[in-house]
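Single-structure report; data block below.
One protein chain omitted, others in place.
Now for chain A:
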Amino acid sequence: MTAASDNARMFKVRPTLADQIRLPGGKKVGEAVAAADAALDDQRASAVEGLHLGVERLEALCRERSEGGFASIYPLAANLAGTAGFFETGPFYRAVYSLCELTEKLGAAGRRDWSSVDVHVRSLRLILTTGFDDGPEAKAMLDGLSSLVRRVEAAP
């Protein structure tokens, strides 16, 4: 038992949200979700455009291979995963997630491996070009990316 846990205070808190949600009026859950789905659909075209721009920026970083550029890859990939994760982007989301894993592990180990990043970025471009096709080719590509990440993880 730690001193900190001895001094712990525990009490009930009721968020204002709990009362507001029960107020008369509002809408049915089905209607709320349908409205949110429709709003999301309206954003899809600009989101896909944003994914294209993001991949272009990753490609530029891979071409430059600058010292500071490597640190920019993770936040860029995380933002792409954030946007892609709102939509049905299948292999794109999984590939960009893999890029996040790769760069996080490389960063933690203080290493840089531009070739592995480059393979990921090329895969992202291919997925965009094929319209997020989730066929056997995409699966094989994602398996390859996973093995790359495992290799980086296992490296001393």
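Convention: contacts are C-beta pairs under 8 Å (C-beta built on N, C-alpha and C of every residue); 3 or more make two chains touch, one makes a residue touch a chain; residues count from 1.
Simple rule for what comes next: contacts and distances are computed from a predicted model.
Taking the options "Chemotaxis protein cheYIII", "N-methylglutamate dehydrogenase subunit C", "M42 family peptidase" or "Nucleoside ABC transporter membrane protein" in turn, only "Chemotaxis protein cheYIII" matches the UniProt protein name of the chain that is not displayed. The residue from A:V33, A:A60, A:A109 or A:A155 that touches the chain not shown here is A:V33. In the full complex, chain A touches the hidden chain at residues 1-5, 7-13, 15-18, 20-30, 32-40, 42-43, 46-47, 50, 74-89, 93, 96-97, 100-101, 104.
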